[in-house]
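The next block holds one structure in the form of structure tokens; read it before the comments.
All protein chains but one are shown at their positions in the complex.
For subunit A:
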Amino acid sequence: MSAGLLRHLLDGLLVTLQLTIFGGALGLVFAVVAGLARLSRSRPVRALAFVYTEGFRGLPALVVLFWFVFALPRLGFQMLPLFAGVLALALNIGAYGAEVVRGAIRAVPNSQLEAATALNFTRWQRMRLVVFPQALVAMVPPFGNLLIELLKATALVSIVYIPDLTFQGQLVRAATGNTAMTFFGLLLGYAVIALAFTGFMRWVERRAATSVGRQPEPGLVTRMIRRREVAA
């Protein structure tokens, strides 16, 4: 493979990483806002968040992406392709994330709420200082799974001609004619990126657990090094 083709792949890798990171960041915002809104006291706010989560969990991300890229310009709105990609992916992953946020907040023991109330905390203080930090720890592992789903979903943008890793891979395939190796290489590339993201999320998970004074789950390496526990 020539240096020029390698250059294409690196460009594609950069686009894929951008889509994952920006899509993840924006999706996180959507998830927290919608997740909190679903627990709101106001009925219209709850309803709006419900429509968002159910709607975007029911719509295929690729259909949303096509709609943004091909249908929306007909209504007079044109987005930069990369932004359309980030937005479509973020809306999709945010809807799943909102369910995670909602579940994690509701899983915080009631006694914590009562304790905060007994300390005369306001509703906002109770959420910010007591409930949310504990819920955050529970959110991290499912968010890690969603991040990998997001990374996998970024490949969809290649269908609307955004030059991500998959798109550039197809150019390389066309140039070299080596189909099997190119696609296997692509798959391997994605697996390595996924492994890196998983490692990062494990680190976040451990940080989050220790931040609220909990013992983190032992990692793979620790488990392998540690002496095998005596079987009961």
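Some notes on this structure:
Quick note on the criterion: contacts are C-beta pairs under 8 Å (C-beta built on N, C-alpha and C of every residue); 3 or more make two chains touch, one makes a residue touch a chain; residues count from 1.
Throughout what follows, contacts and distances are computed from a predicted model.
One chain of this complex is left out of the view, and of "HEAT repeat domain-containing protein", "glutamate synthase (NADPH)", "Ectoine/hydroxyectoine ABC transporter permease subunit EhuD" or "Sarcosine oxidase subunit alpha", the protein name its UniProt record gives is "Ectoine/hydroxyectoine ABC transporter permease subunit EhuD". Contact with the chain not shown here comes from a single listed residue; of A:L82, A:A155 or A:V204, that residue is A:A155.
Although one chain is not drawn, its touching partners on subunit A can still be listed: residues 54-55, 57-64, 66-67, 70-71, 74-75, 148, 151-156, 158-159, 166, 169-170, 173, 179-180, 183-184, 186-187, 190-191, 194-195, 198.
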